[in-house]
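Selected chains from the complex are presented in situ; the others are not included.
Naming follows writing order (A, B and C), and every chain is counted from residue 1.
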């Protein structure tokens, strides 16, 4: 089937502009309506898990749930219908997410097993992936992302070293404290080490022996210290990226660089500057 | 009523200088006396909530409370009386705060219901908003504020991403751990996720299953890592603002820029510099 | 008494060189011996508070304690004897600390009350102030101190804002949760707020109501976010101070600035550089 050359119906073209486009007023309105629906359906699922609310308004929640499922199914079908290359959309990240966010509700109808109530709840929860659609509205974080990618090798090395420290400390604590004090296995000891080194400190497992408490204190001080390292790496990268973005804004009249992000006029000769968005947009 | 043109009494003008002004010795003395009264009344309310002190000195606290209420009422009336535009003051942020800080004490007299004691306490607590008046003395933090506003778009994106991560982790933990281990609903699971990702770690709800503990460890490592991002953003902005403030101080003799905040003389030609305050004050 | 002009005994001069001086080998040896004694006496006091060790070696600890008391008394008397201006030393910070670190042991002899054992222990604990003498060996942190002083106004404003946030959140949590859930008074509620906002999170007091848990989650996110602010302020100041220190090192041959702290030769013309210490030492 030759997709490109056949004459498309004007309705299909218009639908595509509304659903996939973001520049026209209709496209924007559709996106915002979709956004509100997604947030509403997530709030509904969350509220339904509260026991008292489930008993009082369970039926209402079920109706709302099916209403949203129908809306999102319709949206998925329309997206499939009006996309220029259907396979491309269906296999794209958001195509799969869109499908996953409506599937669980239908699957719960097909498999009405004994533990129906629990199963349907668990399956429905995957509809939270619908929220990932929200990412579509976030094409703006490239400075932040670039800083993180630039420093990814340093950050990887940092996490590798931290993993080694966690492993060694876990084994040492397992040997010192042992199963009687809650360190029942090395994986559990690793859980404790991570709880401690990240300074979370639940207190569900705590060292009881003096030596164990000394090692625990050391673990905390290590965690407290190394928190500085990724911050340092990222800050240095962000600083560098910010200077680069500022240097992009060169006054076309006098050539001065380094203007503030919100500057509209050159602070040297007074002529108007290009907006930052026109420079950083890909 | 033509407010601007009618002849004002000298008393009213003098009162306005004392109450609203901050430049004359009387104005300063009034502000400091007011500040001390606000802090004293807050300490009094706080101490009154301690049971043992309430039993021993309850009467004294009540007298003190009414003394401060009378003082602040008088202050509010005087402010209303001597302001050039009364509606403008009454509807301003501090006008409303001033009113809210005295209202509860009077309301407690009008509604002496059965649970009088508790009601009056709760109502009186809103007098803490009086503390917000203190903000009036804080017109100095513009560098810090500007750095935060400059980075607000990046910080918003950061919090949006964190919210998505919290939501997904909450649902996953609710499915894995379930109501039996304290994750009784998705909102409660979100409470746990926030407690964990911010590295607070109360330990009132902790994962019990091995898989739940693994996801919890992941949550902690995420929280530990992303704490670096807002720090990096803000540091880069503050650095940039500081450099800009330093560049504002240009020696009027030789033109050298970039002097320290506390420098009084140009370190190049020795001539006296303008003070920083005269440059950054709006 | 004319201190400056009378002839001093050579012994006194020599003693002064050893005790107060740090440049001669004897002065250094004395300082290190003193340092070791201080650390040893502190370890001894700490170990004595462990019950099992106190029962086993209590007598030994008492002997050691008195040995150190005699040593430090001798040191204090010698310092008094050989200082050029005795009143100046006795009233200086370290003069008072030196006296406070030996006084408790003697006081315990004079007041042998019924609760002698506890009293002597508590009094002896103040000997930990002896450790402050160690600060004498720390005349090196001026860059760090300068960065902190430079940013002290910003840091003060930060702590003032945080205090207001803590106060408002404490009152709100006290009203919402109330005495039944552990928030028995506003000061206790402030303790909880500080435990939460600093991400310590003991879990001895935790919110029980859904609304309280929501406010708690907000408190945590506030604490998690504002941790970035002092870091940002301090980092920017330290960066600036480091650049300034580097700029201090100017090659005397070609005039190039900005050499590394550990650089020994100019990386532009190869001539030897002055050491950093000779530049930053006051």
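Keep this in mind: a residue touches a chain if its C-beta (ideal position, glycine included) is under 8 Å from a C-beta of that chain, and two chains touch if they have at least 3 such contacts.
Note that the coordinates shown come from a computational prediction; the quantities given were computed from them, not determined experimentally.
Shown chains number 3; the total number of identical copies in the complete complex of this file is 4.
Going forward, only the chains that are shown with their structure count from here on.
Chain copies chain B and chain C are related through a rotation whose angle, from the C-alpha fit, is 90° to the nearest 5. Interface residue usage between chain A and chain B, two copies of one sequence, is largely distinct: under half of the residue numbers at the contact are used by both copies. Per-chain Cα centroids separate chain A from chain C by 43 Å. Mean C-alpha position of chain A lies 30 Å from that of chain B.
Residue positions of chain C touching 2 or more other chains, listed in rising order: 199-203, 231, 235. Only residues 150, 153-154, 157-158, 160-161, 164, 167-168, 171, 174-175, 179, 184-187, 190, 196, 199-203, 206, 210, 213-214, 216-217, 220-221, 223-225, 227-229, 231-233, 235-237, 239-240, 244 of chain B touch chain A when the two sit together in their complex.
Across the complex, chain B is touched by residues 42, 45-47, 49-51, 122, 125, 128, 131-132, 134-135, 138, 140-141, 143-144, 147, 155, 187-188, 190-191, 194-195, 198-204, 223, 227, 230-231, 233-235, 237-239, 242, 260-262 of chain A.
The touching residues of chain C, when paired with chain A in their complex, are 199-203, 231, 235.
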